[in-house]
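One chain of protein is taken out of this complex; the other chains stay put.
As written, the chains take the letters A, B, C and D, and residue 1 is the first residue of each chain.
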Amino acid sequence: MIQIRNIHVRAKHVLLHDMNLSLPAHRFICLVGASGSGKTLLLKRLLDRLPDGMSSSGEVISDEPLRRGLDIGYIPQQYTDAFLPFLTMRQMLRDTYRAHGRKMDHPYIDDVLRTLELDPTWLDRYPGELSGGQLQRFAILFAVTLKPRLILADELTTALDPVLTRRLLDWLTEYQHQYGATILFVTHELGPALHYGEQLVLMQDGRIVETGTPQMIEQSRHPFTMSLMQAHRTSPEERKSSCTQSYP
Amino acid sequence: MKKRWLIFGGCLLFFISYTVFTNSFNTNIAKRLEPASFEHWLGTDGLGRDFAARLFLAGLISLGFSLLTVLLTACIGTCLGCLAGFYDGRLKHLIHRLEDGLVIFPDTVLALVIAGLFGASPQSLIFAILLIKWISYARLSETLVTETMQKPYISMARINGLTDSMILRRHILPPIIRQVVVLMSLDVGKVILFLSAFSYIGLGVQAPLPEWGTMLNEGRPYFSSAPRLMLLPGACIVLTVVATMGWTRWMKKKGGHVNDSDSEHTRSGETRPSA
Amino acid sequence: MHSIVKRLLSLSLFTLLITFSCFVLLRLLPGDPVLTLLNIDELSATPEQIEAARRELGYDQPMLVQYVRWLQDILTLRLGNSLQTGRPVIEMLLESYLVTAELALGGILIALLIALPLGIGSALTTRRSVVRLAHLVSMSGAAVPGFWIGLLLVDLFAVRLGWLPVMGREGMTSLVLPALSLGFPLASVYIPLIRLNLRRELNQPYIELARMRGISERTILWRYALRGSLPPVLSVFGLTLGSLAGGVVVLEVLFAYPGVGKLMVDAILQRDYPLIQGYILLTTGIILVLHQGVRSLNRALRPDWQKGTHT
Amino acid sequence: MYPVLSVTDLTYQIKDQPILSNISFHVTKKASIGIIGESGSGKTTLGRLILGLLKPTHGLISLHGKAFPSGHRNERRAIQAVFQHPLASFNPEWTVRESILEPFRRHRPILRHFPATSEENLMTALALAVGLEERLFDRLPHQLSGGQIQRAAIARAISIEPDIIVMDEPTTGLDVVSRAQIIELLERLQQTLGVSLVLISHDIDFIRRLCSETLVLRDGRAVDLIDRLESGSAYTQRFVEAGTW
Partner (left out) sequence: AASDTPQEQNHLTFVYNFATQSLDPHRDSSYVPLRAGVTETLVRLDDERLTVEPWLAKKWSYEGKRTWRIVLQEDVTFHNGKQLDAAAVKSSLERSIDENPGVKNALNIETIKTDGLDLLIQTKTTYPEFISELVNPNTAIIDTKASGVTKEPMGTGPFQVERFAPGTKVELKRFKSYWQEQAKLDSVDFVFNEDAGARTNALRAAQADIVYRPDIESVKQLKSEGLTVQATDTFRVHQLTMNVANGPMQSFEVRQAMDALINRKQLVDHVLQGYAVPARGPFLSSFPFAPNYPQQLQKTPEEWLKQAGYTKQNGRMQKDGRPLKLTLLTYAARPDLLLIAQVIQDDAKKIGVAITIKQIDVPEEYMASNRDWDIATYSNLTAPRGDAGYYLNATYHPNGGLNFSRVADPKLTKQIETLNETIQIEERSRLAEQIARYVNEKRYNSFLLHPSTLVAYDSKRVKGWKTEKSEYYMITNTLQVTD
């Protein structure tokens, strides 16, 4: 159980407005929101690594320690930036283990590699030699190396083909059950969110609009939620006309 | 701002008149090594010349000279370095070999050869320093270019149809120039020192024209009897370097839109105003 | 295999070119060793005698002939004897290289001891005082000649306190002062260079993301940021090494540390051609090795810098 | 009438290892091609080849019948791109505005529609087109969110009226609303300006909307080159199904 209390983040102007949210343990939580609504910032705040020059108030309360890497796995949205260009995947993986005083867990790594459809030989490649999707999958691998109990996944399927996306989300669900983990999955597509999410959090303009189970969200009367739902359901032609009104 | 310039101009004028008045070339060896007095503000040097006037005159010569040389060197070095980093292949190889070939000679040896070949003149002095110093600029800029070239925004610039020279000028040079400028401001002092080192082999400014580096050298025998003869020129060079560094930082603050506390891109970009 | 042969070929071609151009340049310089050899300052010699000596040494021959003769010697692995001392060139060079290496290593060590903590420290901290100190040291190092520092240090540590020898080359104690005088100005370049590049590297997104993976600050600094920021520093460092390999004349004289710098200046003043040519050959070799080393090190540090990679 | 873009028998290898083999297709005016395929199948590489950023091992790329890239001054106006990872394609030291204006300034004299448009007007128009607040253009790229920077990249790509835009995953990071806006925008560009698109995407819906033809890649080989997604092989079918929620 992680409690977010009155989190307020500002740079030049306010980016997150007094946010309150509780993330129950062992859940697959989906964070949905428009572009620029502050989803990534919220994750960074949870990691306690806001960009320089931002100030924040409020607190994150957790009954268990939240150590980066060990307890929290983070899959960044800008996944290509996540890798040191001069190290091979294997070296970085080893560093991750070493940073927490662990030994390489080879069977586990092999297992994850297989699930992510990553060729083990790619471990010896430099980031520049891998495709976007491959990199993103490595970012996932890195996030789960130490079997953290909280996974912050920021748009983790953007570079993945649909088949892989489904497989991956299935696996994440499985992981969540196996390790009793909490997964905070950021997306702006309602499709996967409704499909996989046990709980949904909707954000708009730095505020939490609504939280609830998929069913509750589908039934919601909130205008933002409704517009999202509508966009999700309708065909693209209809989608745009309905959305532009509610979106400033 | 204006006021500051006025004060600066006033001081300059004052020093010029002092220098003209006391005539820094008048030797009067009966009055050598005199301590500071009203007549000679900083005393006299080993030949009884007014030290303050010489120091000032030397400042003009040293500064002008070293700024010119450093500028020239940095330009040429950075250009060649950028070319080597930008165009892989033959040109790069050629530039590398040129660097290797020149680096082999110790500074003094190179200067000796130049002095012998072209005679002692300011041009050959500049040439000698150029030959010695361009390499470090070339090296630095080459590595930095190589690094920048990896960035996708360079590919994007290509796609946008920018010519090689535009890419170099607009995307690659600015971050390099920052480092080059730092190196330059350090080199201003070094070049002044080079002047003195080379005056020993007759390459420097010809006597009796003063120049800080040479004065520093000349003052060396008086280290125990009149330490100011050595300390003051040294202090002047230090101040010059400090001033050039400060000046470059000031320029940067005034100029570029890049909001950096100190010449590099930081992530604390939030401080800049957004429209 | 093929590429090694090709490389060697190109290297020897380069060496040939260098030695030849030096040969030509040196002989274009006015003067020859004859006047010094005849000790014209103290012993009388008529113009005819001078001419005869010149003929005897073969310096009246065309340049190309002289060069070819020298090359022949080289190919039979003979660098000849110094004209002035009559000692084998190779022996003199090796001796003074040893001294130079000692001095250079000492200087570099000092430079690193100053530049690394200050450069890294000032890149990491936001404390004004540290940044100021770094600035101050680098500026004074840039503005003050080595011999100046040397004189001050000697005056303090050797003359006044009597802790260290004024000069000479006897063990570590006599190396301290020259190394300091050499190292301090050297450090001046590296402080801002390290600082700038380290900060640039620390601002890269992958560093931030490595932090989010829980990598310790120590690893981030020593294994990641420093490694990434090293290439520009190393490139300049290679040059420093190269120029140190050429000797530091003034300090060598001041501290009676007879390295190659002094040897060469004397050799040039006296036009001791065999010594100069031997020096050029040897130094070319050393510098090529050094530079190749720096380049390969850079390539090893940044394997991503090869062509054809993309993200 | 030459096709806008034609790719013939394109092969690309890295250290003798084939990344792409024998790809051929062409794109006529106003038509667009979608490229789909599993991750690592060579889509991005194909895009970079088309953009002339990589040299094909063999094969030919031509724009309007002329081999590309030929080094001609103005040939670059005809083709624009949005990268898979847009943040890195912005100079980190420039404001987004400057990065966007860069190609415009370069090609302004040869533009057909808005050579006379002032830079401010252009920016306003672009901001509107991609659904971004204009003030965001004055920020540095890393100060924008993923979706915002994506839209900025699209804005840059359309600013010089290219004949063809290569887009690598343009909808990633876009929320449904912006995605819809972009689709609409691209459609309009296709219609009014006759822009052709090379769309590399996993977004089946997106491809279906915009592309008249789809190239399906697998391990660097063309599996299908089809008009309707539904008519593809089993491999393609799997994609289409999975991509529909």
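Just so it is clear, a contact is a pair of C-beta atoms (placed from the backbone, for glycine too) under 8 Å apart; a residue touches a chain by one contact, two chains touch by 3 or more.
Here the structure is a predicted model, which means the values were calculated and not measured.
Visitor: Identify the visible chains that the left-out chain touches across the whole complex.
Guide: Looking at the complete complex, the unshown chain comes into contact with B, C.
Visitor: Can you work out which residue in C:61, C:84, C:219 or C:292 touches the chain that's missing from view?
Guide: For the chain that is not drawn, the touching residue is C:84.
Visitor: If you put the missing chain back, which residues of chain B would it touch?
Guide: 25-27, 29-30, 32, 46-48, 112, 115-116, 120, 199-202, 206-208, 220-225
Visitor: Identify the residues of chain C touching the omitted chain, counting contacts across the whole complex.
Guide: Counting over the whole complex, chain C touches the hidden chain at residues 30-31, 35-50, 53, 56, 82, 84-87, 92, 95-96, 99, 151, 154-155, 158-159, 162, 165-169, 253-258, 262-263, 269.
The definition used in the following text is that only the chains that are shown with their structure count from here on.
Visitor: Look at the interfaces B-C and B-D and say which one is made up of more C-beta pairs in contact.
Guide: By number of C-beta pairs in contact, B-C is the larger.
Visitor: Just curious, how far off is chain D from chain C if you go by their C-alpha centres, in Å?
Guide: The mean C-alpha positions of chain C and chain D differ by 52 Å.
Visitor: From the C-alpha centre of chain B to that of chain D, how far is it in Å?
Guide: Going by mean C-alpha positions, chain B sits 48 Å from chain D.
Visitor: What whole-Å value do you get for the distance between chain A and chain D if each is reduced to the mean of its CA atoms?
Guide: About 27 Å, centre to centre.
Visitor: What positions in chain C touch 2 or more of the other chains?
Guide: 205, 208, 302, 304, 309-311
Visitor: Identify all positions of chain A at which a residue touches two or more other chains, and write them in rising order.
Guide: Within chain A, the residues that touch at least two other chains are 11, 51, 78, 80-81, 85, 128.
Visitor: Which stretch or stretches of chain B touch chain D in the complex?
Guide: Counting only chain B, the residues touching chain D are 151-153, 155-162, 166, 170-171, 174-175, 257-258, 265, 267, 269-270, 272, 274-275.
Visitor: Spell out the part of chain D that touches chain B in their complex, as residue ranges.
Guide: 48, 51-53, 73-77, 79-81, 83, 85, 88-93, 95, 99, 102-103, 106-107, 135-136, 138-140, 142-143, 156, 160
Visitor: Mind pulling up the chain A residues that touch chain C in the complex?
Guide: So the residues of chain A in touch with chain C come to 47, 49, 67-70, 74, 76, 78, 80-87, 92, 95-96, 98-100, 126-129, 135, 142-143, 146.
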